[in-house]
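Take this structure, written in structure tokens, and hold onto it; I'll ask about it next.
Of the protein chains in this complex, one is absent; all others appear in place.
For reference, chains read A and B in written order, and residue numbers begin at 1 within each chain.
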Amino acid sequence: MTETTAFRVIHARARRRRHPLRRWYRGNERAILSAAGIVSFIAAWQIGSDAGLISKFFFSSPVEIAAAGALEVQKARFWEDVKISASELAIGSLAAVLLAVPLGIAIGWYRGVSLTFDPWLNFFNALPRVALIPLVVLWVGLGFEMKTIIVFFGGFFSIILPTVEGVRTVDRQFLDVARSFRAPERLIFTSLVIPGTLPFIVSGIRLAVGRVLAGVIIAEFYAQTAGLGVMIARSEASLQSDRMLFGVLIFTVLGIVLTEAVGIVERYLQRWRPSLDLEEAA
Amino acid sequence: MRSGHLALSARGVQMQYRDRGTGKTLLAIENVDLDVPDGAFVSLLGPSGCGKSTFLKIVNGLLPATAGEIKLHRVAKGREDAMVFQDAALFPWYSVLDNVAYGLVCAGVSRGEARKRAVPFIDLVGLKGFDDKYPYQLSGGMQQRANLARALAVDSAILLMDEPFAALDAQTRELMQAELLRIWNAAKKTVLFVTHQIDEAVYLSDRVVVMAARPGKVIADIEIDLPRPRPLSVKRTPEFAVYEERIWRLIAGEYEHARVASQPDAAS
Partner (left out) sequence: MIAVRGAPAVQLLGRLRSSNERVFYGVFGFVGLTLAWEIAANTGLFRKSLLSSPSAIWKAGVIDIGAGTLWPHVGTSLEEFAIGFIVSVAIAIPLGLAIGWFRRIDYFLNGLLAALNATPNVALIPLIILVAGIGFESKVIVVFLSAFFAVVVTTFTGVQSIARRHLEITRSFGGSRWLAFRTVALPSTIPYILSGVRIGAGRALVGVVSAEFISANQGLGFYIGFFGTFLDTARVMLGIVLFGIFGVVLGELLRVVEHRFDVWRPELHR
């Protein structure tokens, strides 16, 4: 009797042997639930649409969108639009990376130069770049060049700013080590500055993904000449919401694929960084 | 203030877990018995992987054991036990005062009252005047003082200390050991102290419980018969060296044992 009142007893909890199926679920819970989330979103949309809860006029059901997509991909006009949008995106983004990275490294390496450019870079980074569309139209008209330049602007400032920042914040301690070994500038550059800045560059590119996509869409909306954005806008004008949402879906997929691709590169570059929670693993 | 009863009594404590990668069941702790008398200072000493920290977490209720039973002497009010964590265990967004008060807040005390009750403990651990500093403004030693004050403030019967000085530099560690004995003497607590440092365990403890790894088990329970109070100079006495030597042999013997046992593997 006195035993139980005098002590707080901490009992063991025996490990239960779980059913293998349940164990499999526990091991893959995240992936399973995540897939279930997406599937149930689509299912709810479809059911709601069929039951008349969601207006088919505005939001076609997933099945209708798929049907519209199946029809769309047979049209030569569609592939023409894809080709135009893809070229604008590819050329604009590539030019942005190829110019922003070396320029950013050069500017960042010279402290005075980087601080001189600071207000301008910050200004352009804070400016919604699509606001430049009417100006660029004044330069080169409504065609392919304008849209490519807008894509370029979308990517360029997103990448150059973190690049400058990355070079400027290269760890002083590492620089001291290199200098104490009398490393030549060239070596310091290739062995310290470049690897130290890479993560910054990649995170800039990740930000740029969303911006170049938004840039190409808005530029095409604005110009109304050609491209997937025009297909979306034209579908809206003719009240074909299934076809329009198919167009939006293409950009969704593109956004996910590009973001994931950059994420893979990012994780690869960070592989030498120790995970913070390692000691808690046990 | 030793009343003669046991503050903690563990019987047959076992801990196994499943390795996520291999799916194999691993035995972290195998059948540990341990008695800690009220008011005593007992150390759990062993190499990493011997399950000493795991044992502490089981006592604290953070982990459930897979077999066995632990009894803690019930106290009139408040918790039976309070944990002093290893390092980086303060909330960086709280001042020293709020960190020390946090244990009381967890126990349901209002923020204002908890702060009031935390002040004397901040003074006790020697942090007077640092109440409104944030953790990043403190040295490692000072952070561990605050960590200790937080556990003392909840006024538990037993303090569980999980390698609290492991991350400190050698001089700071020695000073903190002496400080801990001063505070222990003032606060009249039972302490269960986990460490992998032989001299730390011998210097602080009434008893050193030596553990071996893979699976974790108790291999010796050694009474430290050195007079108290113990100045740091005790560490330079021959008696102290004898204890160190004895424990070192025990642990080294275990290592040798493990090395021989694993040799056929290495050859194949």
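The working rule: contacts are C-beta pairs under 8 Å (C-beta built on N, C-alpha and C of every residue); 3 or more make two chains touch, one makes a residue touch a chain.
This structure is a prediction, so every number in the text was calculated from the model and none was measured.
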Checklist outcome for this item: Not-displayed chain touches, in the whole complex, chains A, B
Item to check | Option from A:20, A:52, A:112 or A:184 whose C-beta touches the chain left out | outcome: A:112
Item to check | Contacting the left-out chain in the complete assembly, out of B:28, B:42, B:82 or B:142 | outcome: B:82
Item to check | Of A:149, A:226 or A:245, the residue in touch with the unshown chain | outcome: A:245
Next on the checklist: I'm checking contacts with the chain that's been left out. Which of A:68, A:149 or A:217 qualifies?
Outcome noted: A:217
Item to check | Touching residues on chain A - with respect to the absent chain | outcome: 29-30, 32-38, 41, 58-59, 111-112, 115-120, 122-135, 137-139, 210-211, 213-214, 217-218, 221-222, 229, 232-233, 235-236, 239, 241, 244-245, 247-248, 251-252, 255-256, 259, 276-277, 280
Checklist outcome for this item: Residues on chain B facing the left-out chain by the touch rule are 60-62, 79, 82-83, 85, 88-89, 91-94, 102-103, 105-107, 134-137, 154
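Simple rule for what comes next: only the chains that are shown with their structure count from here on.
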Checklist entry - Between chain A and chain B, what is the gap in Å from one C-alpha centre to the other? => result 47
Item to check | Residue numbers on chain A that touch chain B, as the complex places them | outcome: 5-15, 27, 282
Checklist outcome for this item: So, in the complex, the side of chain B touching chain A is made of residues 5, 9, 13-14, 16, 18, 20, 28, 54, 58-59, 61, 64-74, 80
